[in-house]
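Complex shown without one protein chain; remaining protein chains in place.
Up next is chain A:
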């Protein structure tokens, strides 16, 4: 156990000497895909609850496709599928983008987590108490101001506990990254396993690292909930 730690701790945490690996790579995959997913999900969630079927429909279709198929298959489509198309390789810009495994992985992860996040936010928007909207209307707010001042701040807050779940599940999904040759924590664990045949130690260390990351995430979201969800706490009489 000590020998493995001594020899591989750097690879587990940030680098095998040539590439970024392990925890650093996993955290980069997580933060980048969650950030892109969040930024896209807010406007898409508003579109998802639109009364106009031409706006609502395409977003429904997008979340249906990405929530209806396994992430592994989405990753394979983005990584091997798209790059095997001749016309993609002929376009210099597309060629440069899809050539790199990390880009394909980030694209697949971001679109996948975005689809789930859209549904979480759309659900929270739908659950906004009608009285709040009526009051805002009575003040003469436009739709844009209504969303900006009333619906979105309240909906995003109420969505926080469900959203934290999605972030943790996304962390676990990053273990698929090695399919596209991205060296995440699990890849290092597999390296250690095939080099030392100490399966329990190799995967045990990886498991412990994931648990630590989840612990930190849960703590962060707890802090966030205490700050932004204080008004929903059960009140003492």
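The rule is simple: a contact is a pair of C-beta atoms (placed from the backbone, for glycine too) under 8 Å apart; a residue touches a chain by one contact, two chains touch by 3 or more; residues count from 1.
FYI, contacts and distances are computed from a predicted model.
Student: For the chain omitted from this view, which of "Outer membrane protein beta-barrel domain-containing protein", "Cationic amino acid ABC transporter, periplasmic binding protein", "Cytochrome c oxidase subunit 1" or "Diguanylate cyclase" is its UniProt protein name?
Tutor: Of the names offered in "Outer membrane protein beta-barrel domain-containing protein", "Cationic amino acid ABC transporter, periplasmic binding protein", "Cytochrome c oxidase subunit 1" or "Diguanylate cyclase", the one UniProt assigns to the missing chain is "Cationic amino acid ABC transporter, periplasmic binding protein".
Student: Quick one: which of A:67, A:99, A:172 or A:223 touches the chain that's been left out?
Tutor: Counting the whole complex, the residue in contact with the absent chain is A:99.
Student: Among A:7, A:80 or A:226, choose the residue that contacts the chain missing from this document, as touch is defined above.
Tutor: Missing-chain contact among the listed residues: A:80.
Student: In the complete assembly, which of A:163, A:178 or A:210 touches the absent chain?
Tutor: Of the listed residues, the one touching the omitted chain is A:178.
Student: Write down which of A:39, A:127, A:195 or A:232 is the residue touching the left-out chain.
Tutor: Residue touching the chain left out of view: A:195.
Student: Under the stated touch rule, tell me which residues of chain A contact the chain that is not displayed.
Tutor: Against the missing chain, chain A presents residues 18, 80, 83-84, 89, 99, 178-179, 181, 183, 187, 190-191, 193-195, 197, 199.
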